[in-house]
Each structure stands twice: as structure tokens, then as C-alpha cells.
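Below is one structure, written out as C-alpha cells; the observations come after it.
All protein chains but one are shown in place.
After this line comes chain A, so read on.
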């Protein structure tokens, strides 16, 4: 008997969505029958997922790109936010995050908020890898690509505990945001931000150097 699997691919680049489709189609056989839908933006994707739920035939798998154009009408600004929403609406759907990002902070954030069943870095991925990942998912296994596994290992080995705000501060600093401007991004006062930076410096074993040294160390330690 053949399995009928519903797949939703969300990516704003048609060429990518097409290539996923081609690869997945390649896996079809007598046992596996795939119903693949492609959506190029958050609004369409969101609508499709809601419909699928209404028809009581949720997607089995959802391929989610992180860099997606903002959907202002829905108040969803990126792929990660959409992922969180999908978890709410359609918890039975397995999420495959495919992203071009490779900054540890972003990856860590995705792990924490979406906790996808498969997490792949686009640059790591070859058609074979994608097939393997998909197979793992079909077999109810979790699949992380190489980069993610390394990141997780580093985090586990670390005995440094940074909370989300700390990571946010580090991330934005590394992006060239000034401490003064952090006030508008991180929900902390300027004094609190300075205090956190001082704490991180202590935790990282830095006795001197400014923000640059802090970011360098954070990068070494895999927080960025």
C-alpha cells in the first residue's frame, strides 16, 4: 500500500522550491506518494495551512525558509515567526527548516523557538542530503545537518549559560549596532545592557578590551 504524504514548500525563490520539488519527486515509488504544494510568501502559506486544518488533512511536512518577505497583514515578519505560528495551528505537521543563515545565534534561536524536526543549512545541502533528511523524517527520526550538530555539541560542552537577552545583545553588537541603540532592540535599560556586557566579559574570562573583544570571544565560543 502506498503512503499518501502532503508536503508544503514555503520559499520566496521559485527556483529553490522547484528544486526541492524535483528532489522529493525523485523519491516517489509505489510505497510513497507525495502531494507537493509550493507557496512563495507567508500570507499564502498561512492560508493554505489554515485550510488544510479546516479540511482535517494537515500537511505532513512543511519546508520552511527563514528569510521570507514580511507579511504585515498577519503581523508575521519572518520565517521563524511563521514556524512558531505553524506549531500553534498545525502541531501534527513536521517542520523542515531550510535556511541560508549560518550565524550561530540565529540557528540557536530557531532551535529554541521552532525546534524543527529537520534543520538544514542550505549551503550544506546536496540533493542526496535532502533525500536522507526526508527519509529520516518519514521514519520518524530527527535530522540536523552537520553545522547544526556542531553547534549543538559546542553548546552542550559550554558551561557558560547565556540567556536570550545576552545572546541578543551579542548578536546585535556583532551586527554593528551601538550599545545606545540596543535600548530600542533589547527590552532592557541601557544600564542593564552595560551590566550584562560586564557579566559576559567576566564569564568569558576577559579582563580588558571593548565590545570587539567580547564579540570575538563570543564567536569563538559559538554564541555567534
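We take it that a residue touches a chain if its C-beta (ideal position, glycine included) is under 8 Å from a C-beta of that chain, and two chains touch if they have at least 3 such contacts; residues count from 1.
Just so it is clear, contacts and distances are computed from a predicted model.
The complex appears with one chain absent; UniProt names that chain "Sensor histidine kinase" among the candidates "Putative sulfite reductase-associated electron transfer protein DsrP", "ABC transporter permease subunit", "Sensor histidine kinase" or "MaoC family dehydratase N-terminal domain-containing protein". Among A:6, A:122 or A:154, only A:122 touches the chain that is left out of the view. Here the missing chain is touched by one residue of A:30, A:91 or A:176, and it is A:176. Summary of contacts with the chain left out: across A:15, A:54, A:161 or A:191, the touching residue is A:15. Interface residues of chain A facing the missing partner chain: 11-13, 15-20, 22-23, 26, 67, 100-101, 122-123, 125-127, 130, 175-176.
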